[in-house]
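Shown here: the complex without one of its protein chains, the others still in place.
When the chains are written out, they are named A and B in that same order, and each has its own residue count from 1.
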Amino acid sequence: MNTAATQRRKERIDRGIKVRSDGLYALMSWRELAYLIAPRALLIVGLLALPLVMPGAYWQRVISIVCIYALLALSFDFLAHYVGLVSLGGAFFVGVGGYLSAIFNTHWGWPVLAAIPAATIAGGFVCTVLLLPCLPLRGVYFAIVTLMYPLFLARVIEALNILGGTDGIMGIDSFPSAWVEEYGVLVLLLVSLFAIRRLVNTDLGLVLRAVKDNDQAVKASAMNITHYKALAVFIASAIGCLAGACIVHIYMWAGISVFALDFSVLPIAATVIGGAGTLVGPVIGCLILVPVSELLRDFGTLRIVFYSLILLGFITFRSEGVMVYGQRKYQQFERWTTI
Amino acid sequence: MSDTPLLEVREVTKAFGGIIALNRVSFSVGEGEIVGIIGPNGSGKTTVVNCITGFIKTSAGQILFRGQDITGKPPHKIADMGVTRTFQIMRPYYSLPAYKNLVIPLFSPRARRTGGWRGGGRLGDRNTVGIDILEEIGFERDSYVPYKLTSTLPTGYLKRLELARCLALKPELIICDEVFSGLSMSEIASMVPLIEKLQMEGITLIMIEHRLRELFQVANRVMVLNFGEKLVEGTAEEVMADSRVREAYFGSEDIEEVMIHA
Partner (left out) sequence: MDILIYGTINSVALALYALGFALVYGISRLPNFAHGALYVLSGFIAWSARNTFGLNYPLSILAAMAVTALIGAAIYRLFLIRVRGMEISEIIASYAVALAILEGLRWGGFKGMTYTLPAFISGSTTIAGISVDYQRIVVVAIGAVLVALLWLFTHYTRIGLALRGMAQDERAALMLGIDSDVMAVVAMALGSMLAAFAAVLLLPLGNIVVESGYNVLILAIAVCIVGGLGSWMGAVLAAFIIGFAQILTVVYVGSHFQMVVALLAIILTLILKPSGLFGQQKELEERV
């Protein structure tokens, strides 16, 4: 046998408390319940407390922007890691939602609280229809098409000088009050986060994950893949359009800059940093990246260079991301064993 | 068994660029039969399955199911009509527990149409129905096996899982692509009664196989493909007595010893 020095290997084992709190057994004691609830409670309480904690209107605005980007990142993570469609153009959703809400508000005179939901649903439809041609095809085509749409829409609006052209649509109502603006977006983020989380664990969510893993098998099970992909795209684009509608009302202006690269790239970078596939990770990633990006605002487009380099680093060196690391530490412990 | 065949394949041809994978293959399958398709590697057996189930478009020819033309329809529509298949390169959902694999086919419109597994009622919770189907197919109900992660299951169970995914759709026809391959002797010994049970329940089967001994135990008729062409069709004895078949498999040597064990 092996008479050389014994080799050691790291092994990972679930923590005792994780095993004890699996499923129904969580009700066994307060400790197990706390183990499960603590992270989620921390997230909810932490986010809700942020506007109270951060001083000044500037930071309040930053928090709202964090939530907007977090919605986009959530939609990216959902599409990419639970359905297998990588959307390189979050700006597309933001732009469609933003312009639709602006139109509903200024041209049709709807109040903000009606315009935003309407823009969300209508925007979801519009985006899904525009993305329909590439759904039956391989994921590459979806990435290419989502990449191009924001670039094109921006040019078309500029060229045709419709919808305000380069000046944009001005005079959009803002939220009824500052508190609504602050907390409205936060609550929407939390609701979307937990809704998507529940969705991926339902039977429908299982089907979507199956489409990502193994679409031939899903086809052989008598299900129309395009239909389910379209459903997923609708959900994700509705969330993106919601983000766009909100931001237009926060800034009270809708212009070509809603198609900016920022909205496409930062969510991807945030997802990669925060932990892809965890749905919470992208939110955390935005919490980190957006304030940094605000600080870099003076540097102009250097921001985008910054995100792209981070993105490049993470993608090529395949880091796990904050949440994945965190989840692993929370649920498992490591130790050295000898072989 | 009725007179009109359940599935009719007429002059199906498939060319991949310069390679002719199938050359005017024709056969038919009657309701309730078990038909075996055999032939050496590369003879086009899996291509036939892919053409019938719509995963590949034919270059020429027609495929009829219950008299309806299904040539060129998309795979999910064909499966929706009752023609299901297993995959030679297995495709379970590795990241899910075994019984969750069945949630997906049970979610399909066909499963919802053909009613609950408990005979004509609501479908019931898909997880429970999934466990039921797994029990029918041979997973031990009270053990932890149905709950194990699919990536940890041995091949025998995975093959059954493939069949279970077909059964969840209440199919009329199952095309089994090499269901016996990769199994140990004991696993096969328990698969054969399962196949017979499926036939007794009224499901028609087309079985593509390399394990001839086990296939001949269950098949009513056998068809031989070689280089994309149908060589011969008939009962197991007729087919194996044909010298062309022996030549296709073994070259033109005398191989009577092989037949002793058939």
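By our rule, a residue touches a chain if its C-beta (ideal position, glycine included) is under 8 Å from a C-beta of that chain, and two chains touch if they have at least 3 such contacts.
Quick caveat: nothing in here was measured; it's all calculated off a predicted structure.
*Asks:* Can you work out which residue in A:L42, A:V156, A:V191 or A:L295 touches the chain that's missing from view?
*Replies:* Answering carefully, the residue with contact to the hidden chain is A:V156.
*Asks:* In the whole complex, not just what's shown, which of A:I172, A:V265 or A:M323 touches the removed chain?
*Replies:* Touching the chain that is not displayed is residue A:V265.
*Asks:* Determine which one of B:F16, B:Y147 or B:F250 touches the chain that has been left out.
*Replies:* B:F16
*Asks:* Just checking the interface: what residues of chain A touch the absent partner chain?
*Replies:* Listed in rising order, the touching residues are 80, 86, 88, 133-134, 136-141, 143-145, 147-149, 151-152, 155-156, 158-160, 216, 261, 265, 268, 299-302, 304-305, 307-309, 311-312, 315-318.
Heads up, the rule we're going with is that only the chains that are shown with their structure count from here on.
*Asks:* Averaging only over C-alpha atoms, locate the centres of chain A and chain B and give their separation in whole Å.
*Replies:* That gives a centre separation of 42 Å.
*Asks:* Taking the touch rule as given, give the residues of chain B at its contact with chain A in the complex, in rising order.
*Replies:* 53, 55, 74-76, 79-80, 84-85, 87, 91-96, 100, 103-105, 107-111, 126, 165, 168-169
*Asks:* Could you pull out which chain A residues touch chain B in their complex?
*Replies:* Those residues of chain A that touch chain B are 203-204, 206-207, 209-210, 213-214, 216-225.
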